[in-house]
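Selected chains only, in their assembly positions.
Chain nomenclature is as follows: A and B, assigned in order of appearance, with residue numbering initiated at 1 for each chain independently.
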Amino acid sequence: MSETGDLHATVEMLAGKVRALEDQVEIMQLVARYGPAVDSGSGEAAAALWTEDGAFDAVPHLKMRGRDDIIAMVTGDGHQSLLGGGCGHVLTVPHIVVNGDEATGRSYALQVRWDADADRFWVFRASANTWRWVRTPQGWRIAERVNAPLDGTEGHREMLAPPAVSPLPEEE
Amino acid sequence: MSETGDLHATVEMLAGKVRALEDQVEIMQLVARYGPAVDSGSGEAAAALWTEDGAFDAVPHLKMRGRDDIIAMVTGDGHQSLLGGGCGHVLTVPHIVVNGDEATGRSYALQVRWDADADRFWVFRASANTWRWVRTPQGWRIAERVNAPLDGTEGHREMLAPPAVSPLPEEE
């Protein structure tokens, strides 16, 4: 009896740890899908990474709100011309802080472009990224992403500052 | 009795989730070993990331088939001269889709080179990567990797397109 009780407690504790690991890995994988989606021109696949009404601020040019705005960006002339010229959106694994059904993160994105004349690639942009993710019935989705160039602007580098108060450790 | 039965079911469910997490983390780690292996000139360590008859297409120059071809690339004059000049093969975490004992992925690789005269590094190549991994008795190994520059070539950027049909969720 009591042995089974102990086992129950251990299994419950393990289930909590597994859930926390799944959150981390699923969010890492969500972020890993962004670059391939936009660099292959797959607007719908990119938009599907966000919630229906998700936000994406590409500072300072674009404020996208909802999936249609993201599709419009990917299929738009600006982005299509980037793809034709040769381009990669290279994102890093974020620092991810999960708090129940929400999570926040901070990471980097490089936009690297091909220069056929110079016969080399060049770094168009290195940017700070902040993320807010939410757990949906279909899995984690992006609720808000802000992408801002690390060009010395104080507000952009402050996006990367660690959360003022760390959330409590997972309490299950 | 029935309580133990419930526990059995829960433990079995957890075992499936743990296996899925291990697959993701092991494949991430497999990919994380490529750069250090080739940039330290460790041909055998690089080759060991592939299956015995694994394939590696470095578009457009090289079609490697089997571990000996990969060792030959690492120990060859071209790669050795890269190492002498200063070079880093910087890979991102792929989007990984596991389907039983096989998995596929899409990611980026940067090849960054030192330019002593200009006193700076430069980006020789930013490329699309597709991967096919297989589970072996020794763990996950690369069955096929294709690395192709994102220089505007349509076929190269289409490598990054999301799988047309998502595989079913893991059914164990």
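Please note the rule applied: a contact is a pair of C-beta atoms (placed from the backbone, for glycine too) under 8 Å apart; a residue touches a chain by one contact, two chains touch by 3 or more.
On a predicted model such as this, the values are computed, not experimentally measured, just so you know.
S.K.: How many subunits, all of the same sequence, make up the entire complex in this structure file, 2 of them being shown?
M.R.: Every protein chain is the same sequence, and there are 3 of them overall.
Just so we're on the same page, only the chains that are shown with their structure count from here on.
S.K.: So, what's the distance in Å between the C-alpha centres of chain B and chain A?
M.R.: Whole-Å distance between the two chain centres: 21.
S.K.: With touch defined as at the start, can you tell me which chain A residues reach chain B in the complex?
M.R.: 4, 7-8, 11, 14-15, 18, 21-22, 25, 28-29, 32-33, 35-37, 39-42, 45, 83-88, 90-93, 112, 114, 116, 120-123
S.K.: Per the contact definition, I'd like the list of chain B residues that touch chain A in the complex.
M.R.: So the residues of chain B in touch with chain A come to 3-4, 7, 10-11, 14, 17-18, 21, 24-25, 92-96, 106-108, 110, 122-128, 149-153, 157-162.
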